[in-house]
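Questions regarding the structure given below will be posed in turn.
One protein chain is absent from this view; the other protein chains keep their places.
Right after this comes chain A.
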Amino acid sequence: MAKIIVVTSGKGGVGKTTSAAAIATGLALRGNKTVVIDFDVGLRNLDLIMGCERRVVYDLVNVIQGEAGLNQALIRDKRVDNLHILPASQTRDKDALTSEGVEKILETLSKDFDYILCDSPAGIERGAQLAMYYADEAIVVTNPEVSSVRDSDRILGLLASKTRRAERGEDPVKEHLLITRYNAARVDHGDMLNLEDIREILAIDLIGLIPESEAVLRASNQGVPVTHDDNSDAGQAYADTVSRLLGEEVPLRFHESQKKSLLSRMFGGGRR
């Protein structure tokens, strides 16, 4: 039985798809048979980030509507053997997703895979609710800003009430906090919320902290998940996140700004 993990956030543009691609890649690199599903029907992005946009023939909606088999729609990743992608449809909208259809796909994939990552669309509507409904675990992606934290809080409320586990009264969905685009220097300046504030408000376990990094944008545009860039800070931070997801203890990195020189510390001011 696969573990179903939804990557969600409420707010758009915080790095859900980037994180889903990076974590799926990391899990597969560690030897886990992994599939990542794009639930953002109508705004297909995951295939671009994964660099397989030219190989999409059938998609999630085709499978749900019986126009294609699951194996026809699954795309095998070129770089990692254990990794598959199930792309979203660009021409349909989220109403094309049905709860039964999604359940059937997840059930089938569960037999063959170790991990199923569901890349949720932004918002709290049907698409997002279907992406989270069958999840065992959730990675809530949050940027260090007030609106993102509030939207994540809203999503956490939905995870606790509008999932199959909640409705059946089973163990709750295991919630993990993933903070992305963290810029320690700007946090020190007070431009961004700091790590502790976010943890205090959301009150869930931190699974990873991804620094704001040029490597992320570069990776997105090249269609290579940033986990492959193991020289970059973001690549290493995602690798740490994957280790924690697999139950390992890894110390937190990248949450403090580079040490300032003695002079700038004496005259820098502005520190809280």
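Everything that follows uses one rule, which is that contacts are C-beta pairs under 8 Å (C-beta built on N, C-alpha and C of every residue); 3 or more make two chains touch, one makes a residue touch a chain; residues count from 1.
Convention: contacts and distances are computed from a predicted model.
Selecting from "3-oxoacyl-[acyl-carrier-protein] synthase 2", "Spore gernimation protein XA", "Spermidine/putrescine transport system permease protein PotC" or "Probable septum site-determining protein MinC", the unshown chain of this assembly corresponds to "Probable septum site-determining protein MinC" (UniProt protein name). Check A:203, A:217 or A:252 against the missing chain and you find that the one touching it is A:203. For the chain left out of this panel, the touching residue among A:29, A:117, A:132 or A:158 is A:158.
Per the touch definition above, the residue from A:55, A:104, A:126 or A:150 contacting the chain not shown is A:150. Residues of chain A in contact with the chain left out of this view: 150-151, 153-154, 156-158, 160-162, 166, 169, 200-203.
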